[in-house]
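Below are the structure tokens for one structure; questions will follow.
Only a single protein chain was left out; the remaining protein chains are all shown in position.
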């Protein structure tokens, strides 16, 4: 298993949509760079808007990370889907962390909103994007659900600021609800991570066996599934 | 296995002139159907319709002013535009993504014609938005309480933004062959519109008109001829943008020809002309008219006499006279002495100097017997006007009510509230802090009044008693109750309720 993971690393590295990630991440860096360059012009709040925009742009590209044009070709290989998906995440996470650090550092410290809280928001946004991609892969047969997921994600993101105050996620640091909102962000993050973990396995479409049964326990060569029906 | 593979009659073998355009139209219809069935578009429409049904009855407290109701239709379609932008973009990129381009490239319809069809495919969505806009506006316009007049050009903005979004989506697809380009561009646009590049909103004209939807932070309705938004130019500008972006996309997908280039030039000229015209500074005539309406409204208004009261209003608001008269008559019927017969003038006044976004207070009128009514109605506006009528009947003029802090406030507030269906609810509505105990500011169309905790205590007691018995006492003691410097304790005593513990004292 360990060997498989190490050997899969390079091929998986090549399957990742690096150009899309670069485009999404580059947008955030570019905007942050512009902010830095024109620092005198901005008040305190656009820095937060900028960080949120950067996170959204990057998260949108993350909806494509689990797209796999070769999905049907590799669905039967012994390396399990969870491992292949996990490897993608393992490769994307440090890159994402580095990128986020760069964006945050580009924002002048005088304008920077509370870093831990904003990082929580960004992490939750990214986790939701990945979970949405994983969910789409799990529920559909489509090898590349990315575009549809991105559209749905974007629409959701645009509508989120319209949430009633009780459930508001996008609040300003001066707002009394900042703490409560970040508690909600934490729940979003946890929920997304759980969904992601649940969706990592290869979907089994014929649910004749009890849910949770591993595919490996089916009787071989199309015989009666042990304990099935 | 039938004989179908033998030669069957064929629809369009050799292209007669016009067949290409008919095919473009057929493709547009096909794509339009798919577009309308895409989940993001369906979800956007569901939300949009919910928003219309939920928001429209609440517009301006249910007494819509149509020159504001037309603008209220503009923000909802942005959501549809967003979904359409992404979905049209994906539809254009579909054949490349699914590797059918190799096949489609050798079919008769050329890439630029397919591009045109994709841009056209948003037309039914735009039409549907137009229907929704019509329904939303119609809902307001058909109310018997509606006044004013809307502008068709303002109503066109919603559908045009949908077409604009589609054209932009198509152009993006033809420039960047990636499905990520459209969502990222939207994120960038959101950032630019919310984050940084909000052009100076205090300026009425100017570059902010280059945005697709130009909203106003309107505080109050003003007569339609004073609004003077370049709505028609803006609609033309949007149309020009739609055409320009679509034609650029057609050019980018290989469309050539003198006619096309000429049309691009025409569309560009239209966009530039209307774009620049709409940003031109406000005409002086409008500024002058606004000043006139603010400072000397009597020259612009028509008057009508009902009972002992004259009502003067901007012509668009004349249908409201009946509702105002009912308030005046109610309050008057509760008064005593000669006041019942005293002539009153209800004059509509508006602070229009700065246009729609102006946030100026109207000075109280010094003319005896003149009451000010604003341009809004319904909800808290009714008890506010009622309070103004009562205060003028009690104190003589609006100017005379400024700083009143004695027992007359008790009579005024009881007159203003007691006839209303739910007096305590009206009391809450008329007070700035929505309270029904303690001291508070009471709003009127002009200067606010002040209620002390003691006066509130007395008024609450009076509102809890039968109206007829209190009315009899008010009429019997009218002269004492309306005398300057009568204390709240005295008023309470005259009206037969417990006096407040503390003396009248205002800040």
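Which chain is which? They are A and B, in the order written, and residues in each are numbered from 1.
By our rule, a contact is a pair of C-beta atoms (placed from the backbone, for glycine too) under 8 Å apart; a residue touches a chain by one contact, two chains touch by 3 or more.
The definition used in the following text is that contacts and distances are computed from a predicted model.
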Per UniProt, the name of the complex member that is left out, chosen from "ATP synthase subunit a", "ABC transporter ATP-binding protein", "Short-chain dehydrogenase" or "ATPase": "ABC transporter ATP-binding protein"
Candidate in contact with the missing chain, chosen from B:19, B:211, B:282 or B:453: B:19
Of B:98, B:258 or B:501, the residue in touch with the unshown chain: B:98
Residues belonging to chain B that touch the chain removed from view: 1-2, 4-15, 19-20, 22-23, 25-27, 30, 94-95, 98-110, 114
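FYI, only the chains that are shown with their structure count from here on.
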Touch list for chain B against partner chain A, complex: 39-40, 43-44, 47, 79, 82-83, 86-87, 90, 97, 178-180, 183-184, 186-188, 190-191, 194-196
Chain A - residues contacting chain B, complex: 20, 23-24, 27, 31, 42, 46, 49-50, 53, 56-57, 60-61, 64, 144, 146-148, 150-155, 158-159
